[in-house]
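The complex appears here minus one protein chain, its other protein chains still in place.
Now for chain A:
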Amino acid sequence: MSDPQLTASGSAGDPPPDAEAITTKERGQLEMVWLRFRRHKLAVISLFTLLLLVAFAFLGPYLWQWDHRIHGDIPSHARPSWDHPLGTTRSGQDLVGQLMRGAQQSLRIAITVSLVATAIGSLWGAVAGYLGGWVDTIMMRIADLALIVPLFVAVAAIGGSPRVGATWYNIALIIAAFSWAPISRVVRGVVLSLREQEFIEAAKAMGASTRRIVLRHLLPNAAGPIIVAATLLVAVAILVEATLSFLAFGIRPPDISLGLMVENARTAAFTRPWLFYPPGVLIILICLTINFIGDGLRDALDPRQTMVRR
């Protein structure tokens, strides 16, 4: 993307100090986005909550004395205490340690899904939208196909197979393979309107290749909707992975994930609620905050938005 500020403040030399006080302050694009994002109180709170949760999942294990594994000196079925704030499981695992590991696995899978699916989906959509014609038709029909079989059903049918295995990145890749299509639709829609604009025409006139136009001009200008879609996909992926693990087709013991923790404590909802509620509430919190952040980003990244509150 070309930088409009270059022409404004480039070679003309720095304005005198008093003139600077009169002219409005220059703001970079990121700064503008942050200013607009900040107006959404709920989105800002969500962002900090999510950062705390991420820290809990990825830094927590370094600070907490127990991990998710079975230890001989952990009592079985202990009630919450100072040593084990959320109690322990029957086989002697500390629940806080399990929560950290579970959230870590969930987030790791979901973020990988989002990155992979967004990369595939936005390239697919941008190429289809830019080239148009029969290429577009064929590419979007293929994307439609990926939507015919319900997402979780498709992932479970393949992920449940022992040949595929259940390492976290395999699960992530399978989920990504079935969730890129909606993103490609979004990006195609944006690109369809972008490609008619003058800067693409200019790039073409200067002899830019299709690859250069797609990668350097179209995708950066479609960044807003892509980022929003990628954010919301993280929440979807968390739910799919948790469901998969809950039905024993995802992460398998001795490793742990939030879905598996719910499954282990399924019958304990009323007898040992401290085993049942934390993993479920953690999933809800992660998805809720991500959805709020996505909504805030949608407004913040929309260039038609002005700084004036409507």
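Heads up, the rule we're going with is that a residue touches a chain if its C-beta (ideal position, glycine included) is under 8 Å from a C-beta of that chain, and two chains touch if they have at least 3 such contacts; residues count from 1.
Just so it is clear, contacts and distances are computed from a predicted model.
K.L.:
From the names "YetF domain-containing protein", "Biotin carboxylase N-terminal domain-containing protein", "ABC transporter permease" or "Anti-sigma factor", which one matches the UniProt record for the unseen chain?
P.N.:
Options "YetF domain-containing protein", "Biotin carboxylase N-terminal domain-containing protein", "ABC transporter permease" or "Anti-sigma factor" narrow down to "ABC transporter permease" for the missing chain.
K.L.:
Check the options A:86, A:126, A:156 or A:233 and report the residue that touches the missing chain.
P.N.:
A:156
K.L.:
Specify the residue from the set A:124, A:168 or A:249 that touches the hidden chain.
P.N.:
For the chain that is not drawn, the touching residue is A:249.
K.L.:
Touching the missing chain, which residues of chain A?
P.N.:
141, 144-145, 147-154, 156-158, 160-164, 235, 239, 242-243, 246-247, 249, 259, 262, 266-267, 269-270, 276, 279-280, 283-288, 291-292
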